[in-house]
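Just one protein chain is left out here, and the rest sit where they should.
For subunit A:
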């Protein structure tokens, strides 16, 4: 029933777009979001990027977006609708839009497509991603320093490589400080359900975790941490207002600079499908100010961020897989291909990865 509703909503939203289209001589740049722009998380941050494009390029561009587009067959129609409405460049911002974008990009060879966090490219389809795992390594180190029980709770959405990579990087960071550090993992099977995220946080705290990490989009988990006088990390946006005493830092996404450069390239006629993976050094992954922690932990977090910005990869050997079999030899660095297809845990995680 919900799917049907979302489909109806997508159609309604798309129809309303048609009216605002057609402005003479402007380049039309369009975005497709999987969540509502009011989620104050992932989709919100992408939309902030869109607003930055409007601000930076002014009357040379016109922007439009579709929100709440579910991943799957609905997405096909969303992209096709935008392409028909004279969007010249279209950004699909969620992993699950991948196949839809590949399909629609083939149909509209003159439209420029960009897909976030995926791995399929085409003649007019580029991909972009952010190395969130870089930030998660720093979170892991902070968690290991700040947790009194050596146990973090980790709320996650779906077992896609992006998420698995994040968990692995987090635990590697934590183990670099405390080799015995443990993490309890709860899959909520949703990117966005504040109530469920809050419930998961409560369950994890009740089972002894004293720090919460999330790979879901709402502020609910941090609010629980605030209520219980424990700590946690924000996600996508700086959530300090919701948890002034609980947030240690927040892993934020800054898409603006990338979007501006790509839309500018489209304006200049120099756009080519690209494959970029931006990290801390590019400013696409940012850690909100380190708060509620002693100075030495803060200094460590800053030093690690700097080290990563300098080119060091958190996935540098020696690293073993969960079952103890060797994965990376001493000094060996994981290649991007392996990371983007990551479907295994590293050593030290007790959870069984849902396949």
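The definition used in the following text is that contacts are C-beta pairs under 8 Å (C-beta built on N, C-alpha and C of every residue); 3 or more make two chains touch, one makes a residue touch a chain; residues count from 1.
Following the convention adopted for this analysis, contacts and distances are computed from a predicted model.
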- Note on the structure: The chain not rendered here carries, per UniProt and among "4Fe-4S dicluster domain-containing protein", "ABC transporter permease", "Glutamyl-tRNA(Gln) amidotransferase subunit A" or "peptidoglycan glycosyltransferase", the name "ABC transporter permease"
- Identified contact with the non-displayed chain, of A:85, A:199 or A:282: A:199
- Checked against the full complex, the residue among A:49, A:153 or A:232 that touches the missing chain is A:153
- Touching the absent chain when the full complex is considered, from A:31, A:65 or A:242: A:242
- Query: Residue-wise, where is subunit A in contact with the chain that is not depicted?
  - Reply: 1-2, 5, 8-9, 12, 35-40, 44, 68, 153, 184-190, 192-200, 202-204, 206-207, 209, 218-220, 223, 237, 241-242, 350-352, 354-355
